[in-house]
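Excluded from the complex is one protein chain; the other protein chains are retained at their positions.
Chain nomenclature is as follows: A and B, assigned in order of appearance, with residue numbering initiated at 1 for each chain independently.
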Amino acid sequence: MGVMSKRWRACAVVAATAMAAGSFASAANAWEPTRTVEFIVPAGTGGGADQMARVIQGIIAKHHLMKQTMVVINKAGGAGGEGFLDIKGAKGNPHKLVITLSNLFTTPMATGIPFSWKDMTPVSMMALDEFVLWVNAESPFKTTADYVNAIKSGPPGKYKMGGTGSKQEDQIITVALEKAVGQKLTYVPYKGGGEVAVQLVGKHVDSTVNNPIEGVAQWRAGALRPLCVFDGKPLPVTDKIAGDKSWADIPTCKSQGLDIEYLMLRGVFMPSGVPKEAVAYYVDLLKKVRETPEWAQLMHDGAFNTTTMSGDEYTKWVENEQKRHHELMKEAGFLATTN
Amino acid sequence: MEGIGDLLHGFGVVLSWANFLYMLIGITLGVIIGVLPGLGGANGVAILLPLTFSMPPTSAIILLSCIYWGALFGGAITSILFNIPGEPWSVATTFDGHPMAQKGQAGEALTAAFTSSFVGALFAVIVITLAAPLVAKFALEFGPAEKFSVFFLAFCSFVGMGKEPPSKTIAAMMLGFALAAVGTDTVTGGLRLTFGSTELLSGFDFLVAVIGLFGIGEILLTMEEGLSFKGKATGINPTVVLQTWKGLPRYWFTSLRACIIGCWMGITPAGATPASFMSYGIAKRSSKDGEKFGTGVIEGVIAPETAAHAAGTSALLPMLALGVPGSPTAAVLLGGLLIWGLQPGPLLFVEQKDFVWGLIASMYLGNVVGLAVVLTMVPMFAAILRVPFGIIAPVILVICAIGAYTVHNNTFDVTMMLVFGVVGYFFKKCNYPLAPLVLAIVLGDKAEEAFRQSLLLSGGSISVFWSSSLVTTIMALGLVALLWGGISRALNRAFDRRSRTA
Partner (left out) sequence: MSDPSRSPGSPGPGQRPVEMGVALFVLALGAITMIGSLQVGIGWGAEGPKSGFFPFWVGLIIVLASARNFWRALEISPARMFAEWSQIAQVRKVVIPMAIYVALVPFLGIYVSSALLIAGFMRWLGRYGWLMTLVISIVLPILIYFTFEDWFLVPLPKGPLEDWLGL
């Protein structure tokens, strides 16, 4: 905490200096980017974070929300560590943003790569991504209870859970599920969410915890069946998607006897030591992005949880989430031994 | 035959002057992207994506997919002229393409490469048109064990064919596997072989290794032999295209086989790069001129190029039908679809008929337009070799450095590129084969990942690799390919004996 308060003081000093400098100029002293803004994606192309970054890029370009251009750069190496280290190394650079997924917390814990969210400045929470328990539509499991009972009665590891990456959000949920059910599953890591969904359609695994947007196409086509959603309340979208079912019709896992809640941060951060005006500029920019119809469409298609935050509220949220992940990772035995 | 009606409808959607113009723009941009190793198709597509919001989705996707075609065509250019593969799938093209250029046959090599690209892509588009739903279903059959067997097959059909001493081939290939293992282990999520260095987090990228081993290594070899490209004496010959075309039909069987390999590898999500290696390997073994492969035979250009483009094209199908991108470029296209409110997946073919068949129709037209564009440029490209070495060499070095840098936006990769270059020079001089090394870097981690996923699924039982008929068949094919030399020798001997006794 000592380090932190010093850091904040440093920020305040920088901000004060900047403001003092600004007051000399009579023109509007709002900060604006003066060169191309890099938007780092600490994940591969085609994943949820990448898609969101590219949608944001597209919206900004389409509605001319920024004078400078924005480029999306994927830095997926080391479970996203490559991207985060890039941000850590770009201290004070106000032309760099990063979109995060849960690997913001899990990667340093699982690999020992030296960075933490404290090496970055939180800008804005764009949304929270939901997780749904999916099974193949041809499987006999019609409800969560069916599947849970089958897992319980089978030998350990009989049922296979496909997921994205290792020691990340999908596996954390799987471990929580194992704990709730009291029986082991076999977790099989794949590279991307789309691939996981296809593996389930091809019956190579028995279930997945794909995000809504990763599973929706196969659900509409009648190949997958959602059992429950890992959130405290049902999803808000009530449009009919498959037959007469909508996202809102999927029961919460809690109501089905699985007391598991997990939401994934889709948030934007900047390097540390950037001027306050720059942060304010991006907070405002991303707010404008969220007000566009394209954004509403994405939120709707992906059945996102549209909670947004910025400023201190967001910082506090991230801090809590960091603690929670530490607990979850510790329980699952995923912490790197080098830590 | 419903497909044909839909296709005709698709042509109706696509055929307009505006769309034709977009095709030309897309192809030209794509060729530039393919030529410069620092730019991938994903760059071009990503950058144009925002511009396409003001167009109808069909026009936009035509523009973007034509960049994809252009990049496929363009990758061959630098491979042939400078031994620098602009894209990973053009590595195998360097094996005979560059020696042809050294012999003064750059025009022929380029013509053969472009024409083969066209043939491969066209074949794949026809497969998509006629069998889209069937093919999509087939792709679903591929779990980790099936994927591993495909990698195994690709490997087996390529290795064990060189003239180099076996211990050197093995050392080079295993070195490739070791390099591929550096970085994050996808199965456990942990790091390995990084020795605490943050630079090694993302491992050794294939492109960095290839730019170094092939591109820089080649310049060093050229330097050793004096300050010039070997055999640059070709004049600009405008009729080179027609002359080359006359000779091409002889290789129809090589082409057909490459088409089939390519489609197979594109649909099973192995991709264009292993397809090109596998096709080259099989062509080398079964050709009458097999011995001459690597010294600049046109068949050695046709085989990998055709397969790479058949694979690159057919890989678009799983993307549309299943929502799984086959390459980074395809992934960005996929992102584009989502912004336009098109949801890739099984229903895309039902709900967005105009769009899907428009896209397929644009594949036909884009290819034809692309071929016309690149063929007219052949004499121009071949003339690049006339630029004096003293100017072109540093330019190549700079372009290589940029290419290495852009892989991870990291100057460490530029250093690695130079190290690979020096290693490539010594390996080449000491008769270590580079191709197995490169193939192992490309396929190594993917094959290991599939292998370990299979074992997770089977609970550690290795029998998973002969548990289903599909896996068993592919694995058996792989073994046959691996042992083909021995088998064919035995067959020959048996045949000789019988003919003697008869």
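Everything that follows uses one rule, which is that a residue touches a chain if its C-beta (ideal position, glycine included) is under 8 Å from a C-beta of that chain, and two chains touch if they have at least 3 such contacts.
The shown structure was predicted, so the numbers you read here are calculated from the model rather than taken from an experiment.
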Omitted-chain contact residue, chosen from B:119, B:310, B:360 or B:401: B:401
Residue among B:393, B:434 or B:474 touching the omitted chain: B:393
Listed residues B:170, B:242, B:350 or B:476, member touching the removed chain: B:170
Residues in subunit B touching the chain absent from view: 32-33, 36, 38-39, 43-44, 47, 165, 167-168, 170-171, 174-175, 177-178, 181, 185, 187-188, 190-195, 216, 219-220, 223-227, 388-391, 393-395, 397-398, 401-402, 405-406, 409, 411, 414-415, 418, 421-422, 425-427, 429-430, 432, 448, 451-452, 454-456, 459-460
Absent-chain interface as seen on subunit A, which is shown: 34-36, 38, 69, 71, 73, 186
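Quick note on the criterion: only the chains that are shown with their structure count from here on.
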Euclidean distance of C-alpha centroids - subunit A vs subunit B, Å: 33
In the complex with subunit A, residue positions of subunit B that touch it: 42, 46-47, 49-51, 53-54, 139-144, 183-191, 198, 201-203, 318, 322-325, 328, 330-332, 334-335, 338-339, 341, 343-348, 408-409, 449, 453, 456-457, 459
Subunit A to subunit B touching residues, read off their complex: 44-46, 50-51, 54-55, 57-58, 61-62, 71-79, 81-82, 85-86, 110-114, 157, 160, 165-168, 171, 186-192, 194-195, 197-199, 201-202, 204-205, 216-218, 220-221, 223, 294, 297-298, 301, 334, 336
